[in-house]
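For this depiction, one protein chain was excluded, whereas all remaining protein chains were kept in their positions.
The block that comes next holds chain A.
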Amino acid sequence: MNRFIAFVKKEFFHILRDRRTLLILFGLPLVQVLLFGFALTNEIKNAGIAVLDNDKSPHTQQITNKLLASGYFQLRENLRSNSDIERAFRKGTIKLAVVFPAGFTENYEHGRSAQIQLLADATEQNTAISLTNYATAIIRDYTAERNPDARPPLTIDVRSRMVFNPELKGAFVFVPGVMAMVLLLVSALMTSVTIARERETGTLEVLMVSPLSQGQILLGKVVPYLLLSFLNGCIIIALGVFVLKVPLNGSLLLLLAETLLFIFLALSIGIFISSIVDTQLVAMFASLMAMLLPTIFLSGFIFPIESMPKPLQIVSNLIPAKYFINIVKGIMIKGAGLRYLWQPTLVLIGMSILFMGLSLRNLKTRLS
């Protein structure tokens, strides 16, 4: 036991004496959370629009005002002709053009189908979709206010309500994502690099020719990072709740337990990586390629899994972060308990067992 404590102590020395490690360990989560929370958001505010009003009636004026009053849109230009539309898009000042055709009022007031054309700049397709959705909803609202008596099937009235996140806050999505990413990065990358470092400096050789078993060496590597990563997880949760105002509707205890489970999984992956590579550089590269990129792209953190092509959707099932993000969202935002989250939890447990098992099998009592 003394041996083990000495090993853990030594590991803490390594971590605390290396400024870069410390920076990655504690600077990274802070920067990531704040960056994603404040700067990088896909919420739409003040998107530039242009209006081409060929009707020039009170109705078109009121609809335009309603659009602008929503806060999503900002009028950049009043267009005169159809040819202006393309020019305005080319300039890049507008994301959406609203076209009222001539005779709009007449059609509208006589109960015929009155049309408004929405043209969106789809070079950013997500923004385009959101903008047209917002605009459509606002316009529909306008007609609904005007004709409260209009009944289906004459007018189909779609009313959506955003549950759990009525204000569509980006932080709700990003905090769980950043948490998954930072924990994976810190736990897996750091452990795989520190084991590779011992191999590179030759100290692993000396440790092998000692009464320490390989299991003890691995455990000694895991324990400090487990503690530090857990601390990290707590910092991110606190930042999310207190700074970014993400609600914590579910049980904090369950959230912490799931975080611990995820850290353990990330550490197992880190150890697994270190058991198949020899140098720090390869370990770092393998961790980044195998973990960071898929986590960003395939976990549903940034791009919704549902809108991926089928093969990628299948691949996304292999990404541990996907399950963790679901769990964190479930607990924090939906207030779900283990009764609803047992499935992803089970997957995380299964993955941990798999990677720990694989790395234990790769354990070598000798070189090569």
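In the analysis below, a residue touches a chain if its C-beta (ideal position, glycine included) is under 8 Å from a C-beta of that chain, and two chains touch if they have at least 3 such contacts; residues count from 1.
The criterion applied here is as follows: contacts and distances are computed from a predicted model.
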### Summary
In UniProt, the chain not displayed here, chosen among "Anti-sigma factor NepR domain-containing protein", "2-oxoacid:acceptor oxidoreductase subunit alpha", "Ring-1,2-phenylacetyl-CoA epoxidase subunit PaaC" or "ABC transporter ATP-binding protein", goes by "ABC transporter ATP-binding protein"
### Task
Touching the absent chain in the whole complex: find that residue among A:62, A:201 or A:307.
A:201
### Query
In the whole complex, what residues of chain A lie against the chain that is missing from view?
2-3, 5-7, 9-10, 13-14, 17-18, 201-203, 205-212, 365-368
